[in-house]
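To start, the structure under review is shown below, and the notes come after it.
For this depiction, one protein chain was excluded, whereas all remaining protein chains were kept in their positions.
For clarity, chains are labelled A and B in written order, and residue numbers in each chain start from 1.
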């Protein structure tokens, strides 16, 4: 069984890519994680359940990563990170959504916990239009 | 010792009930968890410390579950889930509070970690008016 870990993510890297790379390097295909820190700017998405597509918005200012939660599983044979983020700027008001690429790290600290057992696989789910775990 | 797990919760089920059922089915009486996903609508509550009662508000629109954190313990001999949720709609602004029934799942992914040792029991706590753990 792999162990839980704490790691600092590199300044300037894209947050979602940096998280994904950590799990790729460890070969960890089933896990949960949390991140706190700050980003230089961010892109979040909201899933429109009627149009069945993600709608992204750019937040072009420094933001605290107040909470970023996610999980790791498999999609198309690759390690796939699903993350949601709560962010706050200098007015302290929170914005939140599905974390997208385009979110460069200012400073970020990741805690991750591997999860034992069969790796869940994301496949197209007709009722939602999303790629969801198919084994439960 | 039971193990940590990831599980997808059923679309359409009430979020708080679905989380509770997972722990009931596993017989897991002491745990912590996190959920990300989306709901079709939601009910959150704020505890008014002067009137000593929860005040609920309905949010009648699709919302991302940006972060839902909670714990599992015992109350009146039953498994009891305490959860707080941060939610965001298509304007990305976050609302948050105590998760209440009346929050149907669109899609939800649960990570849970059992906690070893004596199960904490919630009992009425006079200073707060809440049901809090009595063993510490």
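Note that in this section a residue touches a chain if its C-beta (ideal position, glycine included) is under 8 Å from a C-beta of that chain, and two chains touch if they have at least 3 such contacts.
Values in this document were obtained by computation on a predicted structure and should not be read as measured data.
Student: Just one of B:19, B:39, B:79 or B:115 touches the chain that is missing; which is it?
Tutor: B:115
Student: For review purposes, identify every residue of chain A that touches the missing chain, sorted by number.
Tutor: Touching the missing chain: residues 3-8, 11, 34, 36, 38, 40, 62, 64-67, 69, 86-90, 92-94, 96, 106-107, 109, 111, 113.
Student: If you put the missing chain back, which residues of chain B would it touch?
Tutor: 30, 32, 34, 44, 46-49, 55, 57, 59, 67, 69-71, 73, 82-86, 93-98, 113, 115-117, 120, 125, 127-128, 130, 132-133, 136
Note that only the chains that are shown with their structure count from here on.
Student: Rounded to a multiple of 5, how large is the rotation, in degrees, that superposes the C-alpha trace of chain A on chain B?
Tutor: 120
Student: Find the geometric centre of each of chain A and chain B from their Cα atoms only, then give the gap between the two centres in Å, rounded to an integer.
Tutor: Whole-Å distance between the two chain centres: 21.
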